[in-house]
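For reference, the structure discussed in these notes is given below.
As you look at this complex, bear in mind that one protein chain is not there, while each of the others sits in place.
For chain A:
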Amino acid sequence: MSQEKKVLLELKKLKKYFPVRRGVQIKALEDVSFSIYEGEKFGVVGESGCGKSTLGRVILQLYPQTSGACIYYGRTRDEMCPRYLAKEVAKLPEYQKKATEFYQKSLEVERKAEPLRQTIEALSAHGTSRETKQEAALQKRLSELEFRAKELRKDASRQLREGSRTVGSLILCKELPAIQALFDKAQKETAAAAAATRKYRELEKQFEQARVEGTPDKGLQEKMEKAEREIAGHVEASHNYRLQAFQEYRGRDILPITERTQDPEYQAKLDRNYETGINLGKLTRSEMREMRREMQMIFQDPAASLDPRQSVGKSIEEVYVINTDYPAPVRREKTMELLERVGLKREHYYSYPHALSGGQKQRVGIARAIALDTRFVVLDESVSALDVSVQAQILQLLNELSREKHLTYFFITHDLGVVKHFCDRILVMYLGNVCELAESSALFHKPLHPYTESLLAAVPRLKVGQEHSTEFVLEGDVPSAMTPPKGCPFHTRCSKCMEICTREKPPVVEQEPGHFVACHLYEKKKEETEA
């Protein structure tokens, strides 16, 4: 994968469990980690129940995630200042304190364990039956203590990891108050940027009004440019404060919180945890609503996502009513322009959903999704309900829009033909787990995971005259996500199942550059997993 591609969205060990009843959960997503690049068409395939729709919805925070993080880089923390960040900055000393406490406790436990160890050694030297018994009891106590010490050390590094999300390795510094002050200053600048953005929106409204009335205002445009520069200025200032914090304090006066803190490698690791993006799961409701200007969804059944009692125009216009304060004529004009953009006519503003065909309704759905400054769209089986000829039209439209507006698609489907030709990279999922992730040509020419192979073999081909192979026909059904199989989730249906597959879950491994697979067949190259 080339380096210059910008990551737009990063999922880190995303988990989603749905509670069924006490102690029983549907494990819809299990430790899903991958990145989506800006401007790419990212496809997700899998059978029903594999968690692909859940994944799309968790990304948009329509379902809260159980654990893990979903980090959006479309806006940096310099541009947007969510409330959780200020809280995190305030909590930094607490993280540091807690980490120290946990580590000290672990040392205490270690000290308790030490004499035990010596006694055991002494006992094992004798070796009569009574002493062996005693030794076993002591051994049990010792392993308990060792386990506790280990847990405490883990707790300590967990605290540091939490802190490092906000300030990287600076969490280890003695001068935390000074760092906090710099970060607070940065946040003030971001707040100023947000205020400037509001001003910009107001100007934009006036500009749109003038444009709709047919009297484009040059002065306004200049003012808008000025406002834009102001926003950029604040953003840069905010960025500079953070940079200053790093330049001044990184590697200086490192506190000996744990035994690893002096290790430059560990510090670098903490630096890598530093998030420049926005952690979507931590946003408040209103902040997430603000984010939805950029992150949208298009559903499978266009009829169900439109109000049958509202004209198409009104349905689209609602987006502007809710998110902007454009006056009515501006809203109407913008809606009509949108209708034209998605291949409908201006007259369709007045028609009702029942009068449109399936393809036209889907076009309305698309218009709604791109009405604001959209950058990221989740398409959940958006072309599956359409007839082939119309499906091709919609795919073409989506292609055009992505080029024109630099949209990033998260394309969920079960149709392998469609993903192959529409998507740049494809993720194959099975029972909430990542099976394989690769560029689309690599996935189709050299599928690595046995599940991908059988999935490809099951696709009905447009070829006649040859015996259709029944070699890869999968037996049985997808197991229940409430009681997923132990080890590799696919082992119950896999033709290449080995002994290890029933015990251990295979990690996601980068088998070839940009080609990730989770399968024990490819264990040899285990080093790199996509974080």
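Following the convention adopted for this analysis, a residue touches a chain if its C-beta (ideal position, glycine included) is under 8 Å from a C-beta of that chain, and two chains touch if they have at least 3 such contacts; residues count from 1.
Note that contacts and distances are computed from a predicted model.
Chemist: From the list "Oligopeptide transport ATP-binding protein OppD", "FtsX-like permease family protein", "Sulfurtransferase TusA family protein" or "Carbohydrate ABC transporter membrane protein 2, CUT1 family", give the UniProt name belonging to the chain omitted from this structure.
Modeler: The missing chain's protein name, per its UniProt entry, is "Oligopeptide transport ATP-binding protein OppD".
Chemist: Give the residue, chosen from A:Gln187, A:Gln300, A:Thr335 or A:Gln391, that touches the chain omitted from the document.
Modeler: The missing chain is touched by A:Gln391.
Chemist: Using the touch definition up top, pick the residue from A:Arg272, A:His421 or A:Lys486 that touches the left-out chain.
Modeler: Per the contact definition at the top, the residue touching the missing chain is A:His421.
Chemist: Sort through A:Ser48, A:Thr128 or A:Ser286 and give me the one touching the missing partner chain.
Modeler: Once the missing chain is taken into account, the touching residue is A:Ser48.
Chemist: Tell me which stretches of chain A touch the chain missing from the display.
Modeler: 47-48, 357-360, 387-393, 395-396, 399, 414-418, 420-422, 441, 444, 454-465, 468, 470, 473-474, 477-478
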